[in-house]
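My questions all concern the structure below.
Yeah, one chain of the complex is gone here, protein chain that is, but the others are all in their spots.
Chain naming follows the written order as A and B, and within any one chain the residues start at number 1.
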Amino acid sequence: MAPPFPQAISVAELCGYLGGEADDAVRIDGAGHTVLRGVAPLASAGPEDLAFLGDFRYRQELAGTRAGAILLGEPDARAARSAGARSTLLITAFPQRAFARALRALYPEVYPDAGLARAAAPTVHPSAQLAESARVGPYCVISQGANIGPGTVLYGLCYVGPGVVIGADCRIHPFVTLHHGARLGDRVIVHPASVISSDGFGLTAGSSGPEKMPQVGGVLIGDDVEIGAGVTIDRGALEDTRIGSGCKLDNQVHIGHNVALGQKCVLVAQVGISGSTTLGEGVTMGGQSGAAGHLHIGSGATIAARGGVINHLDGNGLYGGFPALPVREWRRITAATHRLSDALVELRRLRQRVAALEERLGESASEPPEV
Amino acid sequence: MAPPFPQAISVAELCGYLGGEADDAVRIDGAGHTVLRGVAPLASAGPEDLAFLGDFRYRQELAGTRAGAILLGEPDARAARSAGARSTLLITAFPQRAFARALRALYPEVYPDAGLARAAAPTVHPSAQLAESARVGPYCVISQGANIGPGTVLYGLCYVGPGVVIGADCRIHPFVTLHHGARLGDRVIVHPASVISSDGFGLTAGSSGPEKMPQVGGVLIGDDVEIGAGVTIDRGALEDTRIGSGCKLDNQVHIGHNVALGQKCVLVAQVGISGSTTLGEGVTMGGQSGAAGHLHIGSGATIAARGGVINHLDGNGLYGGFPALPVREWRRITAATHRLSDALVELRRLRQRVAALEERLGESASEPPEV
Partner (left out) sequence: MAPPFPQAISVAELCGYLGGEADDAVRIDGAGHTVLRGVAPLASAGPEDLAFLGDFRYRQELAGTRAGAILLGEPDARAARSAGARSTLLITAFPQRAFARALRALYPEVYPDAGLARAAAPTVHPSAQLAESARVGPYCVISQGANIGPGTVLYGLCYVGPGVVIGADCRIHPFVTLHHGARLGDRVIVHPASVISSDGFGLTAGSSGPEKMPQVGGVLIGDDVEIGAGVTIDRGALEDTRIGSGCKLDNQVHIGHNVALGQKCVLVAQVGISGSTTLGEGVTMGGQSGAAGHLHIGSGATIAARGGVINHLDGNGLYGGFPALPVREWRRITAATHRLSDALVELRRLRQRVAALEERLGESASEPPEV
């Protein structure tokens, strides 16, 4: 059961909402007046639920479903009727994309209540600028010179440091720190407890041990970036750390100072990228992978989960392992190590056989010590 | 030295507090009126300290201890007297369990001060329901439709989102986010800066790159669950992410959307579990281990620290390495790789010896190039 608060909407209304661009047209096969109040998997959906068939392997569930409506592609629609499904069908060429929109329609965002914010007015420095349509929840701190764009929502308990700029239509969740002149583009989402633009790990050799090198750069984040929960992105040492437009960062990712991510990179949970490393566009890094500092990973490269990058990597390749290698090579090595202990036994036997041959031929068997 | 604030209690009072169920009976050998004001290790304990002997390897410290009282098992009690220990003894069949209770007796919880909360009243939406005995510390935000059970404590600076349900006798520490309809059972502890039920990492292929797939599921947490600091648990995509009763999660654990943990799983620090993976009951995952998505790990399985699971795993097994294998196999491979560079030298020598034999016998030595 999905949490609050779906709203009731008819299939016809939903269809109007979904059909944006020409490519994305959605047509109805069945009763347009069916009222939907939520979304559920085919198997458990009821007559007021929208179900979604995104993978043909679930076609077998079409026959028995009680879903009020099903969103699916053309071939699946035919399969649904053949299977005897009686639900209203919403048919489109791009069902995934339409489903994303349907979820937005049925589960509208719940904003911080305006009444709450009045009761616990955020603390806003007089020099800060808030667009009229921005909503700032309770117990937020908005520091001197900060600038918050129209349509942006801060859910409450957020810290916006001096000189921070937030674009339009952003969503800043609780316990987010936007520090030291961070600048966010439009439609940026930052999930709870993430820290943008805190000091990087800069040390210099002091007279009696490591000393802090002050960090004075910032963080520059493009448009349409989503940043998970518990992420840390360090400010640059002198210049900016950069996160390109369209990048998606999962939870607990760490980005060191002066890193630059090209557009549309995807970093899965618990990835770490050390200082000054740069990624091209569309790089994907799997969960718990990492990259050492001062490297470049080319556009379109993919690092498998847990891969550890310690050299520059060409674009468009698929890499894995530690040190990260082309994935085919890495798999070959892994497979070979799985055969290794048998090979060591074989090696020993072979050594005995060679020694036997040598003895038979009267060779001076100057045997090296056994492995 | 332990931080605030132990309370003074006599051995007799403590004994009364410890002896709950029949199995757990505790008897006193020595002066019941000894007053205790804290807990310390055998070696450094003074006459007002309770010491604990939980491991026979520390028996040697019994002779010299100045502890006011010692909590221990029957055989250790005899050893203590033989060694000439003069402390009062608290003797029980289950000393670990009794010690846990003794710590609770001597170090009562320090709640957020009621005066503080009045000075900085939390912000509570009129539609939220708080049990009368719940305590909500300063600067908490309690959103519309939230429900907080009796005896539950929020330490302050917590965010409770719309529709969130918290059971009885829970402890929610500062900077915890309970988001999007998270539902917690009874006696759940959430340590600081953890994020429950923020959006999972759901992407779909948009017309020009990865696009966000809205997440509308929640998180369902059973009873007696403990969640460390800096943990992130993603809400389900459509249905709920589930954490079974009695699960214990250490700091900085990440749980992806639609993951389901059976009862009493133990996840050590910095573990990451990708979306839709399910664990049976009583699974243990060591520190910095991880599991890929859409897998099942059977009940009672144990993953060694840093293990990386990329296949389904049977229950009750012990696994390690990356890719995770039965631990015996993984150790065999690791040991073999340690012998590998010697083996390569041996292989080369053997090749030379075979070549010598072949030459001697006039074989056509069609040597392949050297490795």
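Keep this in mind: a contact is a pair of C-beta atoms (placed from the backbone, for glycine too) under 8 Å apart; a residue touches a chain by one contact, two chains touch by 3 or more.
Computed from a prediction, not measured in an experiment: that's the story for all the values here.
J.: From the listed residues A:Gly272, A:Gly287 or A:Gly320, report the one that touches the chain absent from this view.
T.: A:Gly272
J.: Check the options A:Gly68, A:Pro95, A:Gly167 or A:Gly181 and report the residue that touches the missing chain.
T.: Missing-chain contact among the listed residues: A:Gly181.
J.: Tell me which residue among B:Ala128, B:Ala301 or B:Val354 touches the hidden chain in the full complex.
T.: Among B:Ala128, B:Ala301 or B:Val354, only B:Val354 touches the chain that is not shown.
J.: List every residue of subunit B that touches the chain not included in the displayed model.
T.: 1-6, 23, 39-41, 96-97, 99-100, 103-104, 106-107, 110, 112-113, 115-116, 119-120, 137-139, 155-157, 173-175, 189, 191-193, 226, 228-230, 246, 248, 250-252, 263-264, 266, 268-270, 282, 287-288, 305-306, 334, 337-338, 340-341, 343-344, 347, 350-351, 354, 357-358, 361, 363, 368, 371
J.: With the missing chain put back, which residues of subunit A would touch it? List them for me.
T.: The list for subunit A reads 123, 125-126, 139, 141, 143-145, 157, 159, 161-163, 175, 177, 179-182, 193-195, 197-199, 201, 203-214, 216-218, 230, 232, 234-236, 238-240, 252, 254, 256, 270, 272, 274, 288, 290, 292, 308, 310, 322-323, 332-333, 335-337, 339-340, 342-343, 346-347, 349-350, 353-354, 356-357, 360-361.
Heads up, the rule we're going with is that only the chains that are shown with their structure count from here on.
J.: Just the number, please: Cα centre separation of subunit A and subunit B in whole Å.
T.: Once rounded, the distance between the two centres reads 26 Å.
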